[in-house]
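Below is one structure, written out as structure tokens; the observations come after it.
Here the complex is missing one protein chain, while the rest keep their positions.
What follows is chain A.
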């Protein structure tokens, strides 16, 4: 409960004001990052994905009767498909942006000021949490790979992200060996339990393409997350500075 205000100096309550600042910073940082991430994806990742789909659909066959050239025409630019990708990438990073800035706000209320420079670290932590740690068990999947049931994988994926995020928070803000010990357990637990794996391997895509896809997806994600952290920190700092600070009479 917010205590009743005895002196009204501005119309919005502190909570509403805080909410709108988190929304503004998170959504703008996320949308800008999403747009750039989408371009990175279309440029670096999509050609590998389209190439792999030629094998998934059976148009090309790895170890078939004929040797297949490693250089395939990716085909014409598919506007609808790619614009949907831009839209959804922006939604994904807007979501990440909101979550990141919400955590920045909590951390700042505990006395840890957030700047653009520190935002870089926040972005790296976000990357470890949402991409690298889940990928340690479930590498980015090229179309056509064999995999365990999607819901089981989604649960493992979410659990891993949650455990890794909590662990990084404890490493950054926890005090003492107990917190750091819990952090190490949380970091390792999902991988000791192990990600759900398929019963057998049935992917038709050459391993060279799968590896290239995973490397590209993780690399593009790293660039996007570092940018997201930088922008989120920068916008958040700007919003904080322009926030009305109650003046003593």
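The rule is simple: contacts are C-beta pairs under 8 Å (C-beta built on N, C-alpha and C of every residue); 3 or more make two chains touch, one makes a residue touch a chain; residues count from 1.
Going forward, contacts and distances are computed from a predicted model.
A.B. asks: Of the options "CbtB-domain containing protein", "Glycosyl transferase family 2", "Cytochrome ubiquinol oxidase subunit I" or "ABC-type quaternary amine transporter", which is the UniProt protein name for the chain that has been left out of view?
C.D. replies: So the chain that does not appear here would be "CbtB-domain containing protein", according to UniProt.
A.B. asks: Could you tell which one of A:15, A:65 or A:192 touches the chain left off the display?
C.D. replies: Hidden-chain contact among the options goes to A:15.
A.B. asks: Quickly run down the residues of chain A that touch the omitted chain.
C.D. replies: 2, 13-16, 18-19, 21-23, 26, 41, 45-46, 49, 81-82, 84-85, 88-89, 91-92, 94-103, 105-106, 108-111, 113, 131, 134-135, 138-143, 147, 150-151, 153-154, 157-158, 213, 217-218, 220-221, 240-241, 243-246, 248
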